[in-house]
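A protein chain is absent from this complex, but the other protein chains hold their places.
Coming up: subunit A.
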Amino acid sequence: SAVGELGRLAVELLRRGAAPRAYEAAARKLNIGVDTIQHGVEGLTYLLTESSKLMISEVDFQDSIHVLGFSDELNKLLLHLYLDNRKEIRSILSELAPKLPSYHSLEWRLDVQLASRSLRQQIKPAVTIKLHLNQNEDQTAQVLQTDPSTLLHLIQQLEQALGEMKTNHCRRIVRNMK
């Protein structure tokens, strides 16, 4: 049960960062020193992070912790801790990789320009687009415009891009990478 408590703290550490008061509460509850708690949590965190990063199999995980000489019950507990939290930990780790602004969403609007200061009686269609991007927790919005023929060109180009993953070449690579 002590390990269970430490496991919970370890996952919370990964999710939200250190929480010294939680350590103190756990230390009191389990009747262990705060330092011991902290070392335990950090050790568990390292174990979970490394295992999730490498995406090691159940067997490999069990082999790895076997050297620590824990009881079978404890080993099973640790394995479950790993498998239950692996997906979430990997998702947290993926946030750390170098990133460009990423697509969030897009709004569009059709406009027809009817006149300007320099030219009256126009009929000039345009598509106005608001592109929402995410960059490091901030969301930016950019207003862009294009004309109908460029819009069709953009659609054609990007549909080609989408189609690429279905080609034999890409399929072969994906198969062989795994």
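The working rule: contacts are C-beta pairs under 8 Å (C-beta built on N, C-alpha and C of every residue); 3 or more make two chains touch, one makes a residue touch a chain; residues count from 1.
Criterion: contacts and distances are computed from a predicted model.
You can't see one chain of this complex, but its UniProt record names it "COMM domain-containing protein 3", from the set "tRNA splicing endonuclease subunit 54", "COMM domain-containing protein 3", "Serine palmitoyltransferase small subunit B" or "Exosome complex component CSL4". Residues 53-55, 90, 93-94, 96-103, 105-108, 110, 116-122, 124-129, 131, 133, 142-148, 150-155, 157-159, 161-162, 164-165, 170, 173-174, 177-178 are the ones on subunit A that touch the missing chain.
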